[in-house]
Every structure is written in C-alpha cells, then in structure tokens.
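The complex appears here without one of its protein chains, the remainder shown in place.
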Amino acid sequence: MLDNYLPILIFILVGILVGVGPLVLGYLLGPRRPDSEKDSPYECGFAAFESARLKFDVRYYLVAILFIIFDLEIAFLFPWAVALGELGLFAFWAMVVFLGILVVGFIYEWKKGALEWE
Amino acid sequence: MAEKLIFYILAVITLWASVMVITRKNPVHSVLFLVLAFVTSAGLWVLLEAEFLGIVLILVYVGAVMVLFLFVVMMLDIDLATIRAGFVQNLPLAGLIAAIMAVEILLIVGPGNFGLDAFPKPEPLGAEVSNTRELGLLLYSVYIYPVEIAAVILLLAIVAAIRLTLRRRPDTKFIDPAQQVRVRKGPDRVRLVKMAAEDVAPVVDKGDAQ
C-alpha cells in the first residue's frame, strides 16, 4: 500500500517546485526598481488610510463553524457510502437517523436566519 | 529503509513546526505552522497505513478547522503587549504546571504503556485492502450507537454555534437587494401625482409703489 503513496509524496514536492521555479525565474529576469508609490498598497490612486487588516462581521466565523460541522458529516458519510453495498438496509436506516438528526440542526439554522447573508 | 528515512524527515518537520507554533510572535504564522504540523502528521498516519485517517485529518483539520482559526486570528485585534505583560511574573508557576503535565504525559504515553512492545508495527496490508471500507463495515454495524451519538453532538455544535454568534445588528443599514429588484412599477414605486397649481394670492410688493 505504501508503494502507492510514494509517487504522491514526490508529486506534492514537484508541485511545490513548479510554484517556486517561476518565482525564482521572475526574480532573476525581472527588474527590481522599488519606488514608494509603486510599493504602496493599491487603493484606486488614493493614499492608503487606516490599517488594511479590517475587522470582519462575526457572520464569517459562523459560516466557518457550520462548514466544519458539515465537513465532519461528509467524513462520516464516506465510509458509509463505500460499505453500503455490503451492509444493506440496516446501514441505510442508520444513515437516515444520522442525517435526520443533522437535518434538524439544518432546519434550525435556516429558521434562525443563520444562512441569510446581509 | 526509505520508509524510515521518510518517517524521520516527517517527524523532524512535525516537531520543528510544533515548536514554531508556540514561539512565533505573529499568530498568523503560528497557525500556518500548525497547518504544517497537521500535514506532516497526516503523512505519519499514512506511513502507519491508516490512509483514511490521514486524509481525513487533512480534509477536516487542515481544510476546515484551521481555516476557522485563520479567520479568527487574522481578524482579531490582538494586542501582543498586553498578552505578554505578566510573562516573567507568571513564568515560575507556568513552568511548574508545564513540568507536571509533561510528567503526566510521559506516564501515560511513555514506553510502559505504548512503544513498540505494546503496539508492534502492523503487518503491511495488501494493496487491495481498503481502509475506508473496513471502517465503514465496523462503524455502521458494531459501533452504530456511538455514530448516532456523534450526530447528536454535531447537532449540539450547530445549535451552540448559532446561539453564540448569531445576533441581529440594529445599527446595520442593510437593504436586501433581492427586495429592491422585485419592486414593481405600479404600487411599489414613488408615484408622481399631477395636480392643479394652488391658488395663491398675488404678492403685492410694496417697495415698488414707493
């Protein structure tokens, strides 16, 4: 089994190299003429004001938390989906209960307006 | 041989990244080192032939949990000076607690209970064995109750997350664009009403008469 993962490891390393290579080439071949106006953050021609690292609506955190929960659900669904053919109807009803419980949470989200974007 | 080499490389990167997590000043860098530690740990799990767990570690922790961490860390205004204020003062107590915890961890996961004697290296599996299928066969037959309990815990997490973070902001000047678009020509718009000019008495300018 591990033999199959060796190419993956190498592929990831090569992928990183494909990212590094052009940057290095660009750094070597391109000019470097820093200028305070050129290097200032782009703000439609105005001088930048305030810090660029703004605070964000708490809604973004909520979306991220809900994402984690649904991602975990998917992690539970993967083994189920693969084993379903052998386990048959029992596993099907087990998943109906599992998803049923989570659909309750989904409906709660929906009704509370956590999915509205304003 | 190659396996051992890869193990040591991954292990060294994991340890280095973990140390960096707690020593970096910039919290964003810390989080990214934590991501690196997770990725290399996933590699270690795959080396133990736990491919499902290894990849799910990437999917759930790196792909989801750490994204939330990044969101939080990037957007919070953390004043490093206040956090570091009592550093020297609290150092002895903190060091003591850390030492106690280290001893505890050693007692539990030390060579007495774990290590290669208690848990010998698993026999290499054939290429056709699918980790995920085996896991599914067990989870959805023998361990079905824990799975359903996990669903309830996730439900709890959904409810808790919404209760904690969802609040209507009264000061927001939000206009729903969907409603704006749906305005019909007749009843919803401002109407211009034609009406006769009102009869105003002519102003007599007394200045002119003089």
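For the reader, a short list of remarks on this structure follows.
Letters A and B name the chains as they come in the text, with residue numbers starting at 1 for each one.
As a working rule, contacts are C-beta pairs under 8 Å (C-beta built on N, C-alpha and C of every residue); 3 or more make two chains touch, one makes a residue touch a chain.
Throughout what follows, contacts and distances are computed from a predicted model.
Matching "NADH-quinone oxidoreductase subunit H", "(2Fe-2S)-binding protein", "Carbohydrate ABC transporter permease" or "MaoC family dehydratase" against the UniProt entry of the left-out chain gives the name "NADH-quinone oxidoreductase subunit H".
Within the complete assembly, B:32 is the residue of B:17, B:32, B:137 or B:158 that touches the hidden chain.
The hidden chain makes contact, of the residues B:13, B:47 or B:67, with B:67. In the complete complex, the hidden chain is touched by one of B:58, B:152 or B:166, namely B:58. Residues of subunit A in contact with the chain left out of this view: 1, 4-8, 10-12, 14-16, 18-20, 22-23, 25-27, 29-33, 36, 38-44, 48, 52-54, 56, 60, 63-64, 67, 70-71, 74, 77-78, 81-82, 84-85, 88-89, 92, 95-96, 99, 103, 106, 110, 115-118.
Residues of subunit B in touch with the missing chain: 26, 28-29, 32, 35, 51-52, 55-56, 58-59, 62-64, 67, 70-71, 74, 127-132, 176-178.
Methods note: only the chains that are shown with their structure count from here on.
Distance between subunit A and subunit B, defined via averaged C-alpha coordinates, is recorded as 10 Å. The touching residues of subunit B, when paired with subunit A in their complex, are 2-3, 6, 43, 46-47, 49, 51-52, 56, 59-60, 63-65, 67-68, 71-72, 74-77, 124-127, 129-130, 132-133, 135-137, 139-141, 144, 147-148, 150-152, 154-155, 157-159, 161-162, 165-167, 172, 174, 176.
Contact residues of subunit A toward subunit B in the complex are 1-6, 9, 53-56, 58-62, 64-69, 71-76, 78-84, 86-87, 90-91, 94-95, 97-98, 101-102, 104-106, 108-109, 112-114, 118.
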